[in-house]
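In this view, the complex is presented without one of its protein chains, the others remaining in place.
Read from first to last, the chains carry the letters A, B and C; within each, the first residue is number 1.
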Amino acid sequence: MSQIPSLLYADVEDDLRRAVRVMLADRAPIEEILDRSDQEDAYGKGARQIWSGLVEELGVAALAVPAELGGAGASWREVAVVLEELGRGVVDVPFFTSAVLATSLAHEAGAIDLLGELATGEAVGAVVASFAAPLVPPEGLTWDGRVVSGTVRTVAGVAEATHLLVPVADALLVVAAEQADALAVPSLDMTRRVADVTFEGVEAAVVAEGPEVVVALARSADLAAALLASEQLGLAERVLELTVDYLKQRRQFGRVLGSYQALKHRLADLWTSVTQARAVARYAAACASATDGPDASDLSVAASLAQAVCGEVALRAAEECLQLHGGIGFTWEHPAHLYVKRARTDALALGTPSWHRRRLADLAGLPHPA
Amino acid sequence: MSQIPSLLYADVEDDLRRAVRVMLADRAPIEEILDRSDQEDAYGKGARQIWSGLVEELGVAALAVPAELGGAGASWREVAVVLEELGRGVVDVPFFTSAVLATSLAHEAGAIDLLGELATGEAVGAVVASFAAPLVPPEGLTWDGRVVSGTVRTVAGVAEATHLLVPVADALLVVAAEQADALAVPSLDMTRRVADVTFEGVEAAVVAEGPEVVVALARSADLAAALLASEQLGLAERVLELTVDYLKQRRQFGRVLGSYQALKHRLADLWTSVTQARAVARYAAACASATDGPDASDLSVAASLAQAVCGEVALRAAEECLQLHGGIGFTWEHPAHLYVKRARTDALALGTPSWHRRRLADLAGLPHPA
Amino acid sequence: MTDVAVDLARRIEGVLTAHPPETTDRLEFLRARFAAGLAWVHYPEGLGGLGLDARYQPDVDAVFAAAGAPDNRPHGNVIGLGMAAPTVLRYATPEQQQRWIPPLWTGEEIWCQLFSEPGAGSDLAAAGASARRDGDAWVVNGQKVWTSLAHDARWALLLVRTGPTLPKHQGLSYFVLDLTTPGVDVRSLRQLTGEAEFNEVFLDDVRVPDENRLGEIGEGWKVTQATLMNERVAIGGGAGTRESGPIGDVVRLWRESPQARRPENFDALLRLWTDAEALRLTGARLGQQLEVGAPGPEGSGLKLAFAELAQAAASLQLDLLGSEALRYDDWSLRRPDFSSPPDRVAGYWYLRNRANSIEGGTSEIMRNIISERVLGLPSEPRVDTDIPWKDLPK
Partner (left out) sequence: MTDVAVDLARRIEGVLTAHPPETTDRLEFLRARFAAGLAWVHYPEGLGGLGLDARYQPDVDAVFAAAGAPDNRPHGNVIGLGMAAPTVLRYATPEQQQRWIPPLWTGEEIWCQLFSEPGAGSDLAAAGASARRDGDAWVVNGQKVWTSLAHDARWALLLVRTGPTLPKHQGLSYFVLDLTTPGVDVRSLRQLTGEAEFNEVFLDDVRVPDENRLGEIGEGWKVTQATLMNERVAIGGGAGTRESGPIGDVVRLWRESPQARRPENFDALLRLWTDAEALRLTGARLGQQLEVGAPGPEGSGLKLAFAELAQAAASLQLDLLGSEALRYDDWSLRRPDFSSPPDRVAGYWYLRNRANSIEGGTSEIMRNIISERVLGLPSEPRVDTDIPWKDLPK
C-alpha cells in the first residue's frame, strides 16, 4: 500500500473547523477586519476579542503543545485546520506568529515554561527576525551574554506579543515585549503588520545555547513553512468561492459573467490548482505532526513543496479574484484587496516560492548546473 | 524621433513575398511535403524542383550577396521575407542551411568564389556543425593543415549540399560534399533532416585562418539566429490561420468550435504573441541588414531577442494548432505534425529560447546572481 | 492483521500451493486465481472476486507479484479491465457476465471501445453510425475512429444510433460487438509518432444480436456515461513513488548527465519536479477518498494537469538533450507493444504526450466539467439537445 500518510481531514479536525468557523463568522466579520486595517492601533480591541475567544473558549493556542507541558496534546494537523479558517477570513490575530512561529521554536528549543504560557494564552509570543526570512539569527544584534542590543527590521506579530524570542549568534533569548522598542511601520498587509524592533542594552534570559539552537531554528522554520501553507490554502479556497459567487450574480451584456467560457475555464484551472494545494498542505501538516518515521524525516521536503505550491496558488487565486471582480474589487470598501495583500506577503514570508523550489533541488539531490 | 529602424515591409519586400508565395502554392503543396517526409531519399526530386524554381527563377539564393560578388545586392531583410514564406509551408529545401548559414559564413569569412557560386545556385552549401549549436568549431575533428578527419553529429542540410564549410580549431575549410561520408539519421523534423558527417583524412582547402575565423563564426551565428526568427514567424502565422479556419468550420455540440470563448481567448493571446514575434523578427532582420550604426551593433541583442521570442511563439502556436485540431491533427495524414516538428526543432536550432535569454543578460549587462 | 487480511493471506497461500507459479502454465495459474476470488476482490463471488472493499486489492497483487506469479498483463487490456468489465457487470445478464468476464480478466480476450467517430469527437453523443433493426438482430453501418487495441480485440463496446429522428442523446443504443462478425474492417491509423497505436473501424452491414444490447433501446448515452465515468475514476486513485511517471526520465537525465545540466533550464526542471510531486500527492489524496467511499471530483483536474506535466517534461527533456534531440529513432509504421511502456527516444514521448490532452476527453472538456459540475457555473448554451439528430447541422 501507499507510504503516504492520510491527507484527508479526520472527524476531530472537521469538528474543530466547525467550531472555529462558527466563532469567526460571529466575531470576525470581514468588514470589521477591513475597518481595523486602516486604524493606527496595531492590535485593537476587536482583534483582541477574537483572540481571546479562540484561545480561551476553543483553546487553539494549546493544540500543538504536549499535554504534559500544559497543552492540548493534539498535533500540528489540527493547527493547520485552524490556519485554514483564519486564512479564509484574513483574520488579524497573532495565531501564526505566536501559536506557530513562537510556539514551535519554544518547543524545539525546550523553553518549557514559556511553552506552557503560550498554550494557555497567558503569553503571546513573537520571534524577532524578519518575517520574510525568519529563524536565522538576524544580523544587527549584539549579545554579550547579559544584554542584547541592536535593531531587527520587519518583524511580524510584535504589537500583539508579550514575550519576544530573540535568536542571536549562538543562543536563543527571551525578552519581555515591553523591554523592546517596537516601531510599527506601514505594512503591505495591514492585517498582519510588521515592526522594526530595537533593543537598547536589554537584559535577556537565555533559553537555549550552542548548536542545538541552530537545530531548533531549522526545524521550527520547516514547521512554520509547512503550516503557513494551510493559511494559504484556506485563503485560496475562500477567494475562489467569492469569485464563483460573484460571477454567478454579476451580469454584463445581458448574461451572468459566470456563463462566459473563458472565465469558466480559468476558474476550472484555478480549482485544479487548489486541489493540488490542498494535497500538499495536508501532506506538510502530516509530516509536521509525525514524530518519527519517513514522514517526519520528509518534513523539509514537504515544507518547501507546500510553500512552492501554496504560495503561488494563493497569490494567483487572490489576483484572479481581484481581476474578475472588475472595478468593484479595486475599491477600498471591497475586501478583495485584503486577500491580495495577505497572499502577496505570504508569498514572501519564510521564503518565496522560487526560493523554496531551489531548496527542493538540494533536498531532492538534484545537482546544480555547473 | 524613434531610433528604431523600419519594422514594416517595404513594397519590394511585399512583391518578393507575393512571387515566392505564388510559386510555392503551385509547386510545394503541403501534401507532397508530407509525403516526402516519409521517404528514404533525403533530398528527393520534388524538393529539388522547388529549389531550382526558387533559385533559378526567383534568384532567392543571391539576395543577400553583394552585387559585385555575383549576388542580387538586396539585403537580409529580403531573405527574411523568403524565410517567412518557407516557414509557412515547412518547405523542404536547403534555403536556410545554404542561403543563410553557409552564405553568411562564406561572406563573413571572405570566401568570395564560393559566395558567388552559392548566389547563382551552382553550389549548395552546408556548415559542418551540429544544427543545435552551430558555428562554433565542433569537437571531434582533427586538422593537420592538409587533411581533416573525424565525425560531426546532427548536421543539417548535408544531403542537399555540394560544398561543406568546416570550421576547425582556428581555420575554416571547404570540402566537396562527395568527399565526406554523410550518414542520414532519422530526424525529428524530416523536412530538414540531419546527418552525421565523417571525414576520413580528406584534403581540404583553407578559406580563412586565425582570429578572423572566430569573428566570422560569431557574426554568422548572430545572422543565422536573427533570420531563423522569420521562418518561425511565418510558421506561427500559418498555423494560427489554419487553426482559426478549422475552428470556424468544425462543429461540436451543435456550434462551431470558434464560438467557444475559452478557445477564442486562447487564440487572441496567441495572436497577440504573434504580433510581438513579427516586431522582433523584423527588428532582427533590420539589424542583420545594417552595415554600420546602432542597428548593426545591436545585432547580437536583436538575434537573441528574436530567438527567445519567436522560438517560443512558433512552438506554442504549433502546439495549439495540434491541440485545437483534436484527434484529426494527431494523424499522420494531417500536416499539423509537420509544423510541430519544425517548430520544436527550430526551438533547438542555434540555441534554445532559454539559452538566448541567458545570453541577453550578458549582452544587456545584467549581472548574474552571485 | 484483520480477519479479512488473514483470510486473504490464507486464500493466496492456497492458490500458490496448488499452482506453484514456477511450474504452472500462465493461463492455468490466472484461471485458478480468478476462481479463488483473488482476481479483483471487490467483484462478486463467481466473477473473480469476494465482494470485499477494493482497498484490499493492492496487497493481494503485491503478494502474488512477490511470489513470482504471472499477472494478467493489464497494460494490454486497459479498456477491458477498466471500462468494459464494470459496464458488463452493471448491464449484462448473469449468463453474459459468465461468458465475458473470466477471459477478460485473464487477458484471453481483449476488449476495445467503438465510441468516437470522425464527426463526433468531444461531442460523442453526435455519433452517427446507424443500427437498423432486422428481426432479432441489428444491422450496423458506419465508421469509428481512435480505437485503441481493436486489432488485438475480440469484443468491442459499441455506441450506435438507433433513433435518428429523436434528439441526439435519446436515439443512441449500446451493444457488445463480436469483432469476428463479417463486415467488421479494422484498419490501422497512423499517427504523428509514425506508429499506429489506434485504428479506424469500418462497419459494413454488421449484424449484432439484440441480446448483446446493454441497457434499453435509446439508453445508449446513459450506458456510455457509466463507461466513461469508470475511465475517469481509473485515472485518479493511487500514487507511485516520488519521481515516478513522466518526470522520471528528465530527472534521471539531469542526475546522470552533467552536460544536460543547463543553467538556463534549472528553474524549469524544478518547477516540473514540484508539479509532479504535487500531482502525486493529489492522486494519493483522491485514492484515499475512494478508499473511504467518498470519491471527489478531482479526477478531471488531475487528468488535465497530468497531461500538461507529461507534455512539459518531454519538451524540457529535448532542451536538455540539445543536439541529440534533433534525432528520432524510427519513423516506420508499426504497432506499439502494449505490454510495457516502449523504450523510445525523448522526441517520441514529446509527440506521443501531445495526445494526453485529447484522448479520454480533451482538457477543454475537463474544464467544462469542472466549471459546470463542480463550481456550478452555467452550462454552455446548447442548440443541439432538443431537435432530431437527423436535422442537426453536421
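Just so it is clear, a contact is a pair of C-beta atoms (placed from the backbone, for glycine too) under 8 Å apart; a residue touches a chain by one contact, two chains touch by 3 or more.
On a predicted model such as this, the values are computed, not experimentally measured, just so you know.
Colleague: Can you work out which residue in B:69, B:112, B:279 or B:296 touches the chain that's missing from view?
Modeller: B:279
Colleague: Of A:31, A:292 or A:333, which residue touches the hidden chain?
Modeller: Selected residue, touching the omitted chain: A:333.
Colleague: Residue-wise, where is subunit A in contact with the chain that is not depicted?
Modeller: Subunit A touches the chain not shown through residues 38, 130-133, 153-154, 156, 185-190, 194, 251-255, 260, 262-263, 319, 322-323, 326-328, 330-333, 336-337, 340-341, 344-345, 347-349, 352, 354-355, 357-358.
Colleague: Using the document's contact rule, name the residues of subunit B that touch the chain not shown here.
Modeller: Here the touching residues of subunit B are 1-4, 6-8, 244, 247-248, 256, 258-259, 261, 264-265, 267-269, 271-272, 275-280, 282-283, 305, 308-309, 354, 357-358, 360-361, 364-370.
Colleague: Counting contacts across the full complex, list the positions on subunit C that touch the omitted chain.
Modeller: 264, 267-268, 381
In the analysis below, only the chains that are shown with their structure count from here on.
Colleague: Report the chain whose mean Cα position is at the greatest distance from that of subunit A.
Modeller: Centre of mass proxy via C-alpha means gives B as farthest from subunit A.
Colleague: Taking the mean of the C-alpha atoms as each chain's centre, how many Å separate subunit B from subunit C?
Modeller: Taking the average C-alpha coordinate of subunit B and of subunit C, the gap between them is 41 Å.
Colleague: Could you state the distance in Å from the CA-based centre of subunit A to that of subunit B?
Modeller: Distance between chain centres: 52 Å.
Colleague: Scan subunit C for residues touching two or more other chains and write them down.
Modeller: Where subunit C meets two or more other chains at a single residue, that happens at 262-263, 364, 367, 380-381.
Colleague: Would you give the residues of subunit A that are in contact with at least 2 other chains, written as numbers and ranges?
Modeller: Subunit A, residues with two or more chain partners: 261, 264-265.
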